[in-house]
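Here the structure comes first, spelled out in structure tokens, and everything after it is commentary.
Up next is chain A:
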Amino acid sequence: MTHLGYLLGGWGVAAVLLTVYAVSVVRRGRALSVSVPEDKRRWLTSQNPTDD
Partner candidate 1 sequence: MVRVGGRRRYRYGVPVIQLCDVVALLGRFPALAGASLSVEAGETVLLQGPNGAGKTTLLRLCAGLVRPESGQAQVLGHDLSVDGRPVRRQVAMLGHATGLYEDLSVAENVSFWAQAAGLDKSLAAQRATGALGRMGLDERLLSLPVSRLSAGQRRRASLAALAVRRPQLWLLDEPHAGLDQTGRNVVDELISDAVAAGATVLVASHELERVRSLNPRVVTVAGGLIVKDTGGPK
Partner candidate 2 sequence: MKSLLSEAWLVASKDLRIEARSRVLTNQVAPFAVLVLVLFGFALDADQRTLRMFAPGLFWVAVLLCLLLAVQRSSAVESADDAATGLRMAGLAPAAVFLGKSAAIFVQLLVLELLLTAGIIVFYGSSVKNLFLWLIAGLVTALAVATTGMLYGALASGLGVRETLLPILLLPVLAPVLIGATRAYDDALGAAAVDGWAWTGLLAMFAVVASTLGALAYGALVED
Partner candidate 3 sequence: MTNPTSSVATTGSPGSRALGLATLAGLVGLLVLAFVLTEPDVRIHPSTGQEIGQFDAVRLLYLHVPMAVITYVAYSLAAFASAGYLIKRTPWWDVTAHAAAEVGTVFCFLVLVTGSIWGRPVWNTWWEWGDVRLMTTLILFLMFVGYLALRRTAADPRVQARRAAVVALVAIVDLPLVNRSVEWWENRTLHQKSTLGELKIEDLTLFTLMVGFLVFLMVFSWLLLHRFRVGWLTLAAGEHQVAAAIKERRAEADGSGVASAVGETS
């Protein structure tokens, strides 16, 4: 395969960054969930948050 280094670099950077970002979002969510009562986390009851 030609340009293998570029391919690995491009897909690799995307994979790493998206994974890191996804993990950070999930972890921020977990940290916050602990301090919020369940009724405020409305996706537990309705899956499509809508406008107030």
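These made the cut because all candidates are chains of the complex that A comes from, given by their letters.
By definition in this document, a residue touches a chain if its C-beta (ideal position, glycine included) is under 8 Å from a C-beta of that chain, and two chains touch if they have at least 3 such contacts; residues count from 1.
What you are looking at is a predicted structure, and each value in this text was computed from that prediction instead of being measured.
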| item | value |
| --- | --- |
| In-complex contact of chain A, chosen from 1, 2 or 3 | 3 |
| Interfacial residue positions of chain A with respect to candidate 3 in the complex | 1-4, 6-7, 9-11, 13-14, 17-18, 21-22, 25-26, 28-30, 32-38, 40-44, 47-52 |
